[in-house]
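In what follows, a structure is listed as structure tokens, so that the remarks can point back to it.
A single protein chain has been omitted from the complex, and every remaining protein chain is retained in its original position.
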Amino acid sequence: MSILNYLWIIPALPLLGSAINGLFGKKWPNKIVNTVAVGSTGLSFLAALEAVREFTRLAPENIPWVQQYFTWIIAGNFRAGFDLQIDHLTVVMLLVVTGVGWLIHIYSTGYMAHEGGYYRFFSYLNLFMFFMLILVLAANYVLLFVGWEGVGLSSYLLIGFYFLRKSAADAGKKAFIVNRIGDFGFMLGMFLLFKAFGTLDFVPLFAKAAPLPADALGHLGMFTVACLLLFMGACGKSAQLPLYVWLPDAMEGPTPVSALIHAATMVTAGVYVVARSHILFTHAPTAMFVVAVVGCATAFFAATIGLVQTDIKRVLAYSTVSQLGYMFLACGVGAFSAGIFHLMTHAFFKALLFLAAGSVIHAMGGEQDMQRMGGLGKKIRWTYLTMLTATLAIAGFPPFAGFFSKDTILFNAFKYKTFESDTAGLILYAVGLLTALLTSFYMFRLIFLTFKGKPRYDEKKVHVHESPWSMLGPLVMLALLSTIGGWLVLPAYFGGEDYFFRFLAPVFNAPEATAEPGGRSLEWILAGVAVLAATTGLAIAFSLYLRRPGKSDQLARSMRGLYNTLLNKYYVDEIYAALIVKPLLWISHNVLWQTVDVRAIDGTVNGLADGALGIGDGVRHTQSGNTRSYAVWVVIGALVIIAIIFWPSFRPTTIGVVR
Amino acid sequence: MNAPLIIFFVLAAMCVIGAISLILQRHPIHSALSLIVVMVALAGLYLLMGAEFVAAVQIIVYGGAIMVLFVFVIMLLNAGLEERTNFSKLAGFAGVPLAVALTGLLAAAVARSQDTVQAATQTGATAPTKALANLLFQDFVYPFELTSFLILVAILGAIVLAAPRGES
Partner (left out) sequence: MVPTHYYLILSAILFGLGVVAFVFKRNIITIFMSIELMLNAVNLAFVAFSQALNKLDGQVFVLFVIVVAAAEAAVGLGIIIMTVRNRQTLNVESVNLLKL
């Protein structure tokens, strides 16, 4: 039995787990809920592995491998089916989603052990896995959109998991609504693509699009508009400017949720869509430029906010937004494989960062404010070491995974040519480099504040203890992956092949900058510069937080204005509230509710009823109980009938004939 | 101006004066007597048109039976002068205009149809009673039998209605 024929099993297993836990889990002990949830995800992971194994044996003509299961929509010429497909890109996403997802499930069994609603958590988590797998395996935009919306739903459910807390419920709503704004653009993009190509299935659509001429730079052709609309959806889902505001608030959810959904998988769906639609994007250089600029700007913007945040999860949230910006930067300059590579390594180290942060929070008994931590390194060694590994990875130190992926992105940005010049590429490179410096700085700031220095909490009140192995196991696993994950491209630096890009080449089949011969020395130089930036960031953090601990507060006081702006996230939420939310609420209340609903619709319906009452009131006067008035009504009736009967003879034409 | 026309106008005047008198009289017995005048005048008009049997039946049945019945009932009920109550405003306001409208409508219909109604084809011949009887008992025998049944029912109804209370 070839699993390639039964691809639906991969998403169906978590769905089954979700249903079982959701329907029956309320009365079950934690152990059984665990088994169902972790087991279904684990089986899905195994199925994915098997699918990959069989995939590698397929002949090249069968790629992408598409399985059509049933027809979902038929309307005129439009057909959308429940079609799943596998190609190289799918393989990468599949392994990341199922693998990291499984590790996080295991972690959650330890983290959520004492929480209420245990079964509900795992039901939602499995539901999320189902939708994410649908998204990744989909063979047409419509099914992808189903998965897209589904992960948004799961995100809402999981962010608002502690729904009795108002801030959590509000955060869930905010995430869903902001996502929805992006989805509007995504849908318009889908409609436009359908209108242009008559189909939304990937294989035929891309085949039709490939030979068409590309849009001219600066010209808003069909490709450009469609790609910009799809990118708008990606901005919502992957938290880019201006739709990133939901991600920091999403930290209200439990930490495993932040790790899985808002670091490793859901937020990468936008990058996946852009990569999947790369044929469309390469036909729209304007759109790609926009993507690159937005990605770069977001990366820098979020990094600046992350510099001063005090909540450990907030720092990581802004870091996620920033790293997602890097992925879009990569896709924007044409290095799609680099973007996906960074997606993969980011999944490893960001999930690890979040899970380790969860471990810290668990150790501190629920404390999330870094200003009340300190000196934990000696007490929770495993957490400290794994988190340090992840920080080295994200800062971009070799030989950890982040170095390779970030370096490739910066290299491709450096060589980006658009508008007939190198200027754009150089600016993007410079900003990206600066962001790398900032990233290194704030991540090491986090490490130093949390694990080093003197404890800033009451040691008698808080008993810091290491987490159980159900939580530490995945941490170690992810640390390992963060270390060796980048080595797939290592040989390229020494004149060999980079295996990752070769793997993805059949999908992207565009010569990428790294394949150039003679570019080796430039690569080495840029790599060195990147490491220098990272080291600088580390040094500044060391100086400010370890050497002279008071210096950071001094700096904050002297640059009070800037500091407050950053601390308040550039007041973006407040601006949105004033500019968008308030007017919308006003319109909803006064126009839509009062005028349209109450006066127009209710008024019409009530008016009809009142009219009927009024007519009845008038007609009732004929029934007066008075015989003589009845007599009059009889005469009136007779008059009417006679008039009707004799009407033809009263018409002028008859008279004319008579005369 | 020929004789039939003069006779017509005389009889018509009698009809109309009788009808107006029926409206204007205050005691029902006077109204009944006015109605008798109208009926006799109408019988005269029928004769003028040559419908002798109908004229006879009009006098005998209408004048001799129905109006006598009315007079008897007026006597039985001790009808007095009419009261002056007026509870129906509608009748007060709308009555005259309505009647005028009705009459006007009918008259206008008649006037407009002068062309279709053949005038002055009166042959002067009298309608033979024999022909009428033939028509009645051959073509219209079914309605004839039904009307006899109707009369029977009316008699029964009248008796039941007017029987004194308290008797089983």
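A and B label the chains in the order they appear, each numbered from 1.
The criterion applied here is as follows: contacts are C-beta pairs under 8 Å (C-beta built on N, C-alpha and C of every residue); 3 or more make two chains touch, one makes a residue touch a chain.
For clarity, every value in this text was computed on a predicted model and none was experimentally measured.
Peer 1: Touching residues of subunit A against the unshown chain: what are they?
Peer 2: 623-628, 631-632, 635
Peer 1: Considering the entire assembly, which residues of subunit B contact the chain that has been omitted?
Peer 2: 2, 4-5, 8, 12, 15-16, 19-20, 22-23, 28, 31-32, 35, 38-39, 42, 45-46, 48-51, 53-54, 57-58, 61-62, 65-66, 69-70, 73-74, 76-77, 79-80, 82-83, 85, 87-88, 91, 95-96, 98-100, 102-103, 106-107, 110-111, 113-114, 117-124, 127, 131-132, 135-136, 140, 143, 147, 150-151, 153-155, 157-158, 161-162
Just so it is clear, only the chains that are shown with their structure count from here on.
Peer 1: Per the centroid of Cα atoms for each chain, what is the distance between subunit A and subunit B, given in Å?
Peer 2: Between these chains, centre-to-centre, one finds 96 Å.
Peer 1: Write out the stretch or stretches of subunit A touching subunit B in their complex.
Peer 2: Against subunit B, the touching part of subunit A is residues 624, 626-629, 631-632, 635-636, 638-639, 642-643, 646, 649-650, 654-655, 658.
Peer 1: Can you check the complex and tell me which residues of subunit B touch subunit A?
Peer 2: 87-91, 94-95, 98-99, 101-102, 105-106, 108-109, 112-115
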